[in-house]
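For this depiction, one protein chain was excluded, whereas all remaining protein chains were kept in their positions.
In this document, chain identifiers A and B correspond to the written order of the chains, with residue numbering beginning at 1 in each.
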Amino acid sequence: MSLAIANSIDDVLTALAGGARPIAGGTDLVVGARQGKSPLPESLIAIDRVPALSTIEQTDGHVRIGAGVTHSRLMSDPLLVERYTGLADAAALIGSPSTRNVGTIGGNVMNASPAMDTGAPLMTLGAIAELRSVSHTRQLALSDLWTGPGQTSANPDELCVCIVIPQTPAYSGSAYVRLEYRRAMEIAVVGAAASVVLTEDGTIASGRLAMTAVAPTIVELVGASEAMTGMAAVDAADVIASLASDQAVPISDLRGSDRYRRHTIGVMAARALDAAARRAGGERIGVPVNRNLGIGAAR
Amino acid sequence: MSETYELEVNGVSYPISAAMDRSLLSILRTEVGLTGTKEGCDDCECGACMVLIDDQPVNSCSYLAAQAQGRRVTTIEGILDGENQLHPLQRNLLDEGGVQCGFCTPGMIMSAQALLARNTSPTQEEIRIGLSGNLCRCTGYQRILAAVEKTATEA
Partner (left out) sequence: MTTTETPRFVRADGPDKVTGSGRYAADLTLTGMLTAKFLYAGVSHARITKLDVTAAKKVPGVLAVLNQADVPLVRFGSVADRTLFAHEVIRFEGEVVAAVAAIDAATAQKALDAIVFEYEELPVVNDIEAAAQPDSLLVHENWEDYAADDDVSRQGNIASFTSIARGDVETTLATADHVISSRYVADASHAVPIEPRGVVAQWEGDKLTVWSSTQVPFQARDGVCETLELPTNKVRIVVPHLGGGFGGKCGFHYEAHIAALARATRRPVRLVFSREEEFLAPDRRREGMIVEITSGLRHDGVIVARKARILLDNGAYSSDASFFPHMAVMHALGPYKIDHVYGEASSIYTNHQPSGSVRAPTAPQACWALESHTDELAKAVGMDPVAFRQLNTVDTGATGVTGQIYEEIGLQECIREAVAASAYHEDLGDDEAVGVAVGWWPSFPDASGAYIKVDSDGKGVIITGAQECGTGAVMTLPYLAAAELGMAPEDFEIVYQDTSAAPYDTGATGSQTLLNNGRATVEAAREIALQLKKLAAEELEASPEDIVLADGMASVVGSPDSSISIVDLAGIAADGEMLLGRGSGSPPESPTTPKTVSCVGDQGMNAWAGPQFSCHAVRIRLDRETGVVRVLEVNTAHDSGVIVNRVGASGQVEGGVLMGIGQALTERTVYGDDAKQKNAGLLEYKLQTMADAPPITIHFAEVYTPDMGPNGSKPIAEAPNVATAAAISNAIAKLVGRPVRLLPMTAERVWETLQDERA
């Protein structure tokens, strides 16, 4: 096996064109190889020292988060905590402090696990992934990127260079909650993210929800905005919960049965909505919601 | 195929000749010869292998050694104070009874060291989260928590 350390995005793209695979923190790749899931690729290009991949930039109408930004930064960056709070919630729940130090948003997104934590909030925030190869750059909605468990529509020579999120409007808020059996070192049993915009009278003007670990990929809750527009969040909780339970297609595994997941995804969706709406209304709920609003998950 | 690179561990530069797919844990224990860093799961789930890379705690079992080139690696062997005196964390862990079998202890100290470096007066909750990636089966954590609190108070 060979490993080269890249200093620039061009270094990376050239290496990928030559058949190398990118490695950032290695938390998924190295652990996966050790567990025998998939051996390490023959050729690796380390992308953790490319400065351009580690920036968080505010541009006109967008924030661009470099693919190499670690979860530790996502959960503590003032801009993200203030305006993209659901993403910070998710980053703060991943693994342990050490995995958050080396794990990156690009790695999380491109690993395409249906149980990934950052996926659902990114989806509700309308994020898109920017993929680049030596020949082209393209932007892809996350729903088009994730095609199945561990599968993406990215080509092997494409690098996810950043995640682009549109600026959030006034009176908006977001949150991510998940069901977990321990308060740390967990993978979501189920999880839900919500982003909402409120009207001046506090009712919901629009909103989006997305769900973790109830389908082969992270999925958006269809019809959520229509179902809750014009309602107070507290009144929308039940309808959102049953919408989530109806649309979930969970599997049964060690972490929970399909029946239990179908129920709890509704609970998580309602709680995510509640926290997002409260944040939109100006309430400061610390990151992550899970640890700041009580047990197991938010309440 | 082994390749050669340099690794800085506890302020000493070591020439390493090894396959590039070796984990930092394995290189530290066999090539560098420092066995204070332990392997408990090889899976990022126990924290016994915790080291600092550029002062940040990292599970060395799941980090490629070659990726640590040009970075500062600190292990439990590098944590003694100047004149080989116990670091306050080490002393307080012993004083408070936070050490039993000792297998998780090096990793626990590395996480605690990193926590206290970025937060000099952590709350109990911050200590609990900061050390949540380090499993201990012996102590119930209470005396480890007390030792970290005491270290913060003394500093």
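What we mean here is this: a contact is a pair of C-beta atoms (placed from the backbone, for glycine too) under 8 Å apart; a residue touches a chain by one contact, two chains touch by 3 or more.
This structure is a prediction, so every number in the text was calculated from the model and none was measured.
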{"item": "Selected residue (touches chain absent from view) among A:132, A:208, A:263 or A:278", "value": "A:263"}
{"item": "Which residue of B:7, B:53, B:116 or B:145 touches the chain not shown here", "value": "B:145"}
{"item": "Chain not shown: contacting residue from B:53, B:73 or B:109", "value": "B:109"}
{"item": "On chain A, residues whose C-beta touches the chain left out of the figure", "value": "179-185, 187, 254-257, 260, 263-264, 267, 294-297, 299"}
{"item": "Touching residues (missing chain, whole complex) on chain B", "value": "29, 34-43, 45-46, 48, 75-77, 79-80, 86, 90, 93-95, 97, 99-106, 109, 127-129, 131-145"}
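Operating definition for what follows: only the chains that are shown with their structure count from here on.
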{"item": "Residues of chain A defined as touching chain B within the complex", "value": "1-3, 5, 23, 25-27, 30-31, 33-35, 40, 44, 46, 48-49, 72, 95-99, 101-102, 183-185, 291"}
{"item": "Complex contacts: residues of chain B adjacent to chain A", "value": "1, 3, 19-21, 23, 42-45, 47, 50, 56-59, 61-64, 66-67, 69-70, 111, 114-115, 125, 128-130, 132-135"}
